[in-house]
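Below is one structure, written out as structure tokens; the observations come after it.
As you look at this complex, bear in mind that one protein chain is not there, while each of the others sits in place.
Chain naming follows the written order as A, B and C, and within any one chain the residues start at number 1.
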Amino acid sequence: MSNIPNVLAQRYASHDITSIWSEEGKIVLEREFWIAVMKAQKELGLDIPEEAISAYESVKGKVDTKSIAERERVTRHDVKARIEEFCDLAGYEHIHKGMTSRDLTENVEQLQVFLSLNLIIEKSVSALIAIGEQAKKHSDIQLTARTHNVAAQATTLGKRFAMYGEELEKALRSTQFILSEYTVRGLKGAVGTQMDTLTLFDGDEDKVAELEAGILKHLGLPYAANAVGQVYPRSYDFEVISSLFQLASPMASFAKTLRVMAGHELASEGFAKGQVGSSAMPHKMNSRTCERINGLQVILGGYLNMASNLSGDQWNEGDVSCSVVRRLMLPDSFFAIDGLLESFLTIMQQFEIYPSVIEKENNYYLPFLLTTTILMEAVKNGGGREEVHKAIKEHAIATVRDLRNGEINENDLLEKLANDKRVGLNADKLAEILKEKGSSSGLAKPQTTKFCLSVEEWKQKFPKAGDYKPGKIL
Amino acid sequence: MSNIPNVLAQRYASHDITSIWSEEGKIVLEREFWIAVMKAQKELGLDIPEEAISAYESVKGKVDTKSIAERERVTRHDVKARIEEFCDLAGYEHIHKGMTSRDLTENVEQLQVFLSLNLIIEKSVSALIAIGEQAKKHSDIQLTARTHNVAAQATTLGKRFAMYGEELEKALRSTQFILSEYTVRGLKGAVGTQMDTLTLFDGDEDKVAELEAGILKHLGLPYAANAVGQVYPRSYDFEVISSLFQLASPMASFAKTLRVMAGHELASEGFAKGQVGSSAMPHKMNSRTCERINGLQVILGGYLNMASNLSGDQWNEGDVSCSVVRRLMLPDSFFAIDGLLESFLTIMQQFEIYPSVIEKENNYYLPFLLTTTILMEAVKNGGGREEVHKAIKEHAIATVRDLRNGEINENDLLEKLANDKRVGLNADKLAEILKEKGSSSGLAKPQTTKFCLSVEEWKQKFPKAGDYKPGKIL
Amino acid sequence: MSNIPNVLAQRYASHDITSIWSEEGKIVLEREFWIAVMKAQKELGLDIPEEAISAYESVKGKVDTKSIAERERVTRHDVKARIEEFCDLAGYEHIHKGMTSRDLTENVEQLQVFLSLNLIIEKSVSALIAIGEQAKKHSDIQLTARTHNVAAQATTLGKRFAMYGEELEKALRSTQFILSEYTVRGLKGAVGTQMDTLTLFDGDEDKVAELEAGILKHLGLPYAANAVGQVYPRSYDFEVISSLFQLASPMASFAKTLRVMAGHELASEGFAKGQVGSSAMPHKMNSRTCERINGLQVILGGYLNMASNLSGDQWNEGDVSCSVVRRLMLPDSFFAIDGLLESFLTIMQQFEIYPSVIEKENNYYLPFLLTTTILMEAVKNGGGREEVHKAIKEHAIATVRDLRNGEINENDLLEKLANDKRVGLNADKLAEILKEKGSSSGLAKPQTTKFCLSVEEWKQKFPKAGDYKPGKIL
Partner (left out) sequence: MSNIPNVLAQRYASHDITSIWSEEGKIVLEREFWIAVMKAQKELGLDIPEEAISAYESVKGKVDTKSIAERERVTRHDVKARIEEFCDLAGYEHIHKGMTSRDLTENVEQLQVFLSLNLIIEKSVSALIAIGEQAKKHSDIQLTARTHNVAAQATTLGKRFAMYGEELEKALRSTQFILSEYTVRGLKGAVGTQMDTLTLFDGDEDKVAELEAGILKHLGLPYAANAVGQVYPRSYDFEVISSLFQLASPMASFAKTLRVMAGHELASEGFAKGQVGSSAMPHKMNSRTCERINGLQVILGGYLNMASNLSGDQWNEGDVSCSVVRRLMLPDSFFAIDGLLESFLTIMQQFEIYPSVIEKENNYYLPFLLTTTILMEAVKNGGGREEVHKAIKEHAIATVRDLRNGEINENDLLEKLANDKRVGLNADKLAEILKEKGSSSGLAKPQTTKFCLSVEEWKQKFPKAGDYKPGKIL
């Protein structure tokens, strides 16, 4: 059983996120939580000796995961095992008073989620800023836009970045909202009625409320649930993971698009020094980091699926068929999105374009890309929309076929159109359109500028996000 | 092919929601959209004859779905078929100028989503209000709370309702946020650059912006995307369906809980007049509507899965492998959540409890439900938490086994505890605890009251929601 | 509520499959089932008048779905409604004796699944045969194989078809196995103990067994479950839908690949007469049918998700939170795979390649495609594998960059390699390799031939499958 590490933590996620979820880290968080509860209880009048608190504090860093695992094997109860370990170390029995397991675990796990969500939002803003930089840098690079993977009209590379960036902005706003509303379970006792805390304080409701408020403050969180059961509703986990999936989506679409672009040699994700494309085909420069992003989104989708199966499946005041799932799904979802962000930021650093290939493609398709413009001009000139459309279509398809069959070497669409009375535009007019509009990408540039301005606002709200550099990726 | 109706629309969803998504309804919405565009275009200077607009307006209600289907069979392009049909009816060729299919379909579909989301929010508030009423009504009914489906401590039935209600409130706030941020694609042309509209207006950027603003106003929507491609990002659909799934979750958990409660005959979803429980077992009063709620959530999960597979899978400026999926997933997700809400509201109307069964259960478990209180008292009395816990556990398990084996008929736990020195509480003290705490459910009642106050605020914001009555369900 | 058809049935599925699942069709199947049970019961000695059976038979085709819906609205029980309708039509009360609802519905629904599965297997063999024809036809077309969407080595177009075909063959074998093991619930009564049938026959176990065997024969199915509850295990549905998803996978991978190939203009799915690529961009020849295939697979994935949520969620002898789900999921899964097969078969009919574009691509990449061969030769010539690999890599990457930057117009890799001592092959040797191996695709052809022979065997087992022609698609 020895060496089976968590693949996501080991290979893809950053230290910042894994340290929130490591076994030792969590145990320390829990112990701090217990100590905070004891202190607050003492302050509210419970008889807890000062030296007991000191004893617990002095041993809180002594984390022996093997010993705890040994205890769990006997008790078959993980929290009990951790209570016993901590008490034996301290030589007292004062922690966990008036508490049930879930008073500890729910709040600590939610704290982990909260801290992770903060980190992911910050890193997503870094990604957004990186997109903004690329959008700005390439705002004048004309590009053949594709729909259905077929050349359609001209756009710019800058706008293509802006498109994904704007999608990310929306996901970020939603995730920020979720964070701002994040609600922990609080100290609610075995079934949510706070009965045991109430007993501890001899029925003093105010003290119960003060104790919870104090703990909330310790957690650094604004809201606690009011009428909750043994556990907080699992739809809260679902919402969080759903937002991670949403954050991943624009980056996943970008990655797929870059894989397609790389197939045309228009651009690539770049190549780190020393990297080997393929052990057998040394010339290959694979979009492996893009593929990884798409893979990590598939993984997030799997965890979303798990989360959706816990949400709405709670019996009575709570059940824990969710337990084994959440142990896996919560850290791994954050590891996956973190690894995805690290991968994306790396691509943003190394992204390369091949301007001469881009230009070659533009020239090849130009007359086609102008068909809608020509259609507009023909209609303005008095042509019936449907008839002109039909004529253009005939010639466009003929040109496509001739090019594909090698019968012509250059796109002769304009020539064909000039000779068709239905269109009603002569060769001169068509040449003029080509000259005037050939380098036009509509409003792609002002749209990009608008997006970049919006990114600036994010930068001001998250002043450190722009400086973040991804770690070295595998 | 004749008679295969949409099962969700036919059996579960209300007329209000299906009318938004019916074939005829959508075609009329589209035609109104085209006419609005024409009018705005004319106002901005395009040469469109008044009589053409009138002609279109006069035939906009003539919807012949068969004729349109016939046309699509030839063109293999649904929008083209609908353009041709409308133009032939009107005798003009003026619609769809400077527009691509997606300028029409994206915006109209998003309008359908927006209208549906509004309706579902309103109906969810109705559900919340109904929960609030049940919570209030049953705020004094003491109930044996269960965790792991095992009797744990006392709570109240009112609080159990409040628990699901509070989860619904959170989902509602999130859904409202999504609605408030809802962003349509706008009039962006074939690849998002607005090139054709720009051509139409001879390069006048302001007119392009004014046209879009006018259309937005027509749709009644606040935001349009800026840098978007052929289609709006499918993560927007994902977010919406994800919020529907989240809304469903508290109701699904309630339904499962009521199925468990009905198994104990503590409560039931009620029985409509004339209803047959089982064709073979006439005494059966099945939780069929609860089961339906759970089934509809499974269905929502399936659509969420589809939505997640479109999100992050967009190549370049857009692809339409999403087309067939969205035709199905968008209406059906709304039909499913609507049917779920109708089912839930019906249960809220017919919900029944069996107080004598509830009381019998309470009495049976009472000494067990008090163990944590006894533990607290023993600890306050100087006992070591772990040692007392161990003693109580031994006796509790013994009592459980004796009861189950028929060796005793009444719960004798208190007697056993009184005789154990480790506990340190005598029979009198234990009797006192039973008397004082036996009817206590901790802070269940004030929590319920707090929840009900919160419901009142929703009621004020949605003044009509409280009056909504669900339709008759199958 | 009027006009909301089932989208999949209306737009994509064939008549053959929809007729199995139409409302009327199912009701007739049910009535035939009841009559078969009555006849068998009479034969085994029950007192059922001949004229009652005749009366039922004479009205079995009178299907009035509105009247049945009306009854269900009162009874809130769908089977009860259909019993009442049929009895009122016949003027007798003899059907459904000793039966519970599930004795009817489970078996009839499983019959629908069984018939549908048969049909889908047959149609999948048609798809396999069509792939075989394409593989054969294009077995000599050399093609630049891509991995990571980057040119890798030479293959043939025929082999690319064979690759997807072989995946389909494996899925077909699995689906055939599932069909051969298909197990219906049989006549098992309310909870599976056959108590009521046993009562009907005064405790005669043999008659109970004979009755079930007779019904099985009527259904044309080999197996009935033995120890089953109220319903058959929902993992059986899961298995079926999982096999449909598996069948779809090779076609979905093919569709994605063709979308990529169309982007390079190597091939296309073809264009039906009268088809419009885009209303705004008439030259566009979109891979819309391929996209539809990918969309339909997403839909199948959604239903698979629903099926997975029913499987393993059965309480006690059975619950019906599955009811609403199965009403939707079972027919729609079959409609989706049927529509997918129709789409795929249409593409197989219209598939086009552009040989001159294919050749151009081959020439552009040829020296790269040979790098592994050169590596092999260099190693055979005494070079160290890792050192040669390093050298080739350096030059290959340099060549790629030079080509992309427009610094060279022709692939000069071989020249560069000839000048590098580490490789150890001179210009003559390299030219010889180019000449000898340039047109080689390894064993692509014999692999294709082997695949085609295997398809022949399927053809013999399914003699009609090769003649099937897909319906006109939308």
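As a working rule, contacts are C-beta pairs under 8 Å (C-beta built on N, C-alpha and C of every residue); 3 or more make two chains touch, one makes a residue touch a chain.
Please read these numbers as outputs of a predicted model, since none were measured by experiment.
Asks: Could you tell me which of C:59, C:379 or C:408 touches the chain that is not displayed?
Replies: Of the candidates C:59, C:379 or C:408, C:379 is in touch with the missing chain.
Asks: Of C:87, C:184 or C:392, which residue touches the hidden chain?
Replies: Touching the chain that is not displayed is residue C:87.
Asks: Touching the hidden chain in the complete assembly: which of C:104, C:290 or C:320 does that?
Replies: C:320
Asks: Among the options A:90, A:143 or A:190, which residue touches the chain absent from this view?
Replies: Result: among the candidates, A:190 touches the missing chain.
Asks: Going by the contact rule already stated, which one of A:9, A:227, A:267 or A:452 would touch the omitted chain in the full complex?
Replies: A:9
Asks: Name, in rising order, the residues on chain B that touch the hidden chain in the full complex.
Replies: Given the touch definition above, chain B has residues 146-150, 152-153, 259-260, 262-265, 271, 276-288, 291, 305, 309, 354, 356-357, 368, 371-372, 375, 389-390, 392-393, 396-397, 399-400, 403-406, 413 touching the missing chain.
Asks: Provide the residue numbers of chain A that touch the chain removed from this figure.
Replies: Against the left-out chain, chain A lists 1-13, 15, 18, 21-24, 65, 72-80, 83, 96, 99-101, 189-190, 196, 259, 272, 274-281, 286, 288, 290-296, 298-299, 301-303, 305-306, 309-310, 319-325, 327-329, 331, 472-474.
Asks: Which chain C residues would touch the chain omitted from the figure, given the whole complex?
Replies: Residues 83-84, 87, 93-94, 96-98, 100, 145-149, 152-155, 159-160, 162-163, 165-167, 170-171, 173-174, 177-178, 181, 183, 189-196, 198-200, 205, 208, 225-230, 233-236, 238-239, 242, 245-246, 248-253, 256-257, 260, 294, 297, 301, 304-305, 308-309, 311-320, 372-373, 375-377, 379-380, 384-386, 437, 440-444, 446-448, 450-451 of chain C touch the chain that is not shown.
Keep this in mind: only the chains that are shown with their structure count from here on.
Asks: Calculate how many whole Å lie between the centre of chain A and the centre of chain B, each centre taken as the average of the chain's C-alpha atoms.
Replies: Inter-chain centre distance comes to 24 Å.
Asks: Do you know which chain B residues sit against two or more other chains?
Replies: 96, 100, 189-190, 196, 294, 301, 305, 309, 319-320 - these are the residues of chain B that touch more than one other chain.
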